[in-house]
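Apart from one protein chain that is not included, each protein chain of the complex appears where it belongs.
Our next item is chain A:
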Amino acid sequence: MPRRLASSLSDEVLEHVFSFIQSDKDRNVVSAVCKSWYEIERWCRRKIFVGNCYAVSPKMVIRRFPQVRSIELKGKPHFADFNLVPDGWGGYVLPWITEMAGAYPWLDEIRLKRMVVTDESLELIAKSFKDFKVLVLASCEGFSTDGLAAIAASCKNLRELDLRESEVDDSSVHWLSHFPETYTSTVSLNISCLGSGEVSFSALERLVSRCPNLRSLKLNRAVPLDKTANILRLAPQLVEFSTCTYSAELRSDVFSNLAGAFSNCKELRSLSGFWDVVPDYLPAIYSVCSRLTSLNLSYATIQSPDLIKLVSHCPSLQRLLVLDYIEDSGLEALASNCKDLQELRVFPSDPFDAEPNASLTEQGLVAVSLGCPKLQSVLYFCRRMSNAALVTIAQNRPNLTRFRLCIIEPNTADYLTGEPFDVGFGAIVEHCKDLIRLSLSGLLTDCVFEYIGKYAKKLEMLSVAFAGDSDLGLHHVLSGCESLRKLEIRDCPFGDKALLTNAAKLETMRSLWMSSCSVSFEACKLLSQKMPRLNVEVIDERGPPDSRPENYTVDKLYIYRSVAGPRFDMPPFVWTKDEDLALRLSP
C-alpha cells in the first residue's frame, strides 16, 4: 500500500478516535505525542477553554485551532468578586469576538466569566454567528438590555441564554419581545439578575408557552406569585426553576394555585430564588420536594424551624445553599435526613454585624460531616471554630474535595484553646488527599503552610487572608504544592524572598494574586525581567510605584503566565516593568 494512502487513512481513523476525547487535558496530551497527531488534533478540536483571557491572544488560538465551535473565557481574577480589582482593570471580550467573527463563522457557544461585555460585543455576536446556540455570561458587566435585544432578535436557534450574576443596565428596551414569534428553541433561560423593569410578563409567558424544550428557567425577583403559577403551568416539564417574590400575606387561592402548579412538575429537580419568601407559602412546594436534588435558599430569610420542616421533606438533596438562619439544629436535621448530600454552602445573613444573629457554630458543620457520607464540597461562614472540630471533620470526611471556611472575624483563634488553627487545617489537608480547593481563615501561623506544602499535593486553588508570620509561609506553599494552579493572598506578611526564590513555580500556575502583602516594586521588576513569560502587574491607584521609597510595598500584585506577552489594554493604575507608554490604554 502506498505510504501516502496509509497515512491519510490513519489520519481519518485518528480523527475519529480523537472525537471521543472531550477533556481539554486529554486533548492537550494527545497533541503532544508527535507532530502528525498535533496537526490532526488541532484541526478537529471543537471546544476551547481559556482560563485567563490574557494568557493567549485570540489570533494565536485561531491560528492553532481553525475550526472551533465552542469557547469559554475567563477574565478578571477571582478576588474581583470582592471588589479588590479596580474598575477598568481589563477583561474585555470585544477583541476576542472581533477576531472570532471572521475566523469562526460556525461558532455556536460562548461562555464568559468575569469579563466586560459591551452591547457592541453582543451585537457583533448576534450578527456574526449564523447558528449561535449558547450564551453564558457569568458575573459579567458592561452591557444593557439593548445588547440582549440584539441577541434575541437575531439568534434564531438560541438554546441557552444564561446571565447568572451579571450586572445588566436597564435601557428600558423590552428585549424579551425581540424573540420572534417563530422562535421556539429555548432550553435554558437564566435572567435572575435582571431588575424589575427589565422583563415583560406577557412576553415571558408567550415565550415559555411556545418553547416545548424548556428545561431550565430562572426568573428574576420581580415576577409575582400568580404569574409564577401561570408560568409553571405553561412549562410543567421544567427541571430547574428559580422562584420569585412571595407576597406578604397568605391568600388561600394564590396558595392552592401555586401548589397545584408545582404538583404538575414531575421533572423538577432544582429550585432556587426564594427572595422575600414568606414561610406560609413554603408548603406549596412540598409535592416536588422528595425529588429535589438541588435547593438554593441562600436569599431566603426564613428561620430555622421552617427550614428544618422544608429540609425534612427533601431526602434526595445533593446540593444545599442556605443562610446561617438554618442554625446548628437545622444542620443536624439535614445530616439525619439528607444522606445524599454532596455540597453544602452556608452564607452569613448579617456579615457585617460584630455579633452573631443566628445560632450557627462549628457544631453544625461537624454534624453534617458525620451524617452525610457523600459530602465533598463545603463553603461555610461562621463566627467560631475549634481545632478539635476541624480534626473531627477531616477524619469523618476524607473524601472532601473543596473546603472553604470563612471565620468572619480575621485572626479569630480556636475558641476552646486560644490556639491558631494550624493543626485543624493541617488535619484537613492530611486526611483529605483529594482536596483540590481550600480557603483558610482564622488565626494561622507559618505552620499551617508547612502542613499544606507537605500534604496538599492535589491542591489546585488556595485562598489565604490575614494569615502567616513570614515569607516561609508562602515558600512552603509554592515549593510544596505540586498541583497548584491558582493562589490568591490578601493581608499576609509575605514578601520578596519567597516570590523570587520560587519564580519558576509561577510559570507552572495560571495566576498569583497578592494584595496588602509585603512585596516591593523592585522585586516585581526583577521577577518580570527574570521571567519573560510571566506578566507581572502591579495594581496601584496611589500613583507610580517608581516614585516611592525603595522598600515601599505594592498595593496589589497580579502575576500570570502568558504566551501573548504584555497586554495592550492596561489602564493607568496598572504598572509593569515596561516604561513604554504606548502600551497604555488611551483615555
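Everything below uses one rule, namely that contacts are C-beta pairs under 8 Å (C-beta built on N, C-alpha and C of every residue); 3 or more make two chains touch, one makes a residue touch a chain; residues count from 1.
Going forward, contacts and distances are computed from a predicted model.
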| item | value |
| --- | --- |
| Complex member absent from the view - protein name from UniProt, among "Auxin-responsive protein", "GPI transamidase component PIG-T", "Cytochrome c oxidase subunit 6C" or "2-methoxy-6-polyprenyl-1,4-benzoquinol methylase, mitochondrial" | "Auxin-responsive protein" |
| Of A:Asn83, A:Thr182, A:Ser252 or A:Ser547, the residue in touch with the unshown chain | A:Asn83 |
| Residue of A:Pro66, A:Pro180, A:Pro212 or A:Pro410 touching the missing chain in the full complex | A:Pro410 |
| Which residue of A:Lys266, A:Lys339, A:Lys374 or A:Lys530 touches the chain not shown here | A:Lys530 |
| Contact residue for the chain not shown (choose from A:Asp306, A:Asp414, A:Glu430 or A:Asp555) | A:Asp555 |
| Contact with the hidden chain (one of A:Ser256, A:Ser479 or A:Thr508) | A:Ser479 |
| Per the touch definition above, residue among A:Thr301, A:Ser377 or A:Thr576 touching the missing chain | A:Thr301 |
| Residues of chain A (touch criterion as defined above) contacting the omitted chain | 79, 81-84, 139, 165, 193, 275-276, 298-299, 301, 347-361, 381, 383-384, 406, 408, 410-411, 439, 450, 463, 465-472, 475-476, 479-480, 490-491, 493, 495-498, 500-501, 516, 518, 522, 526, 530, 542, 551-553, 555 |
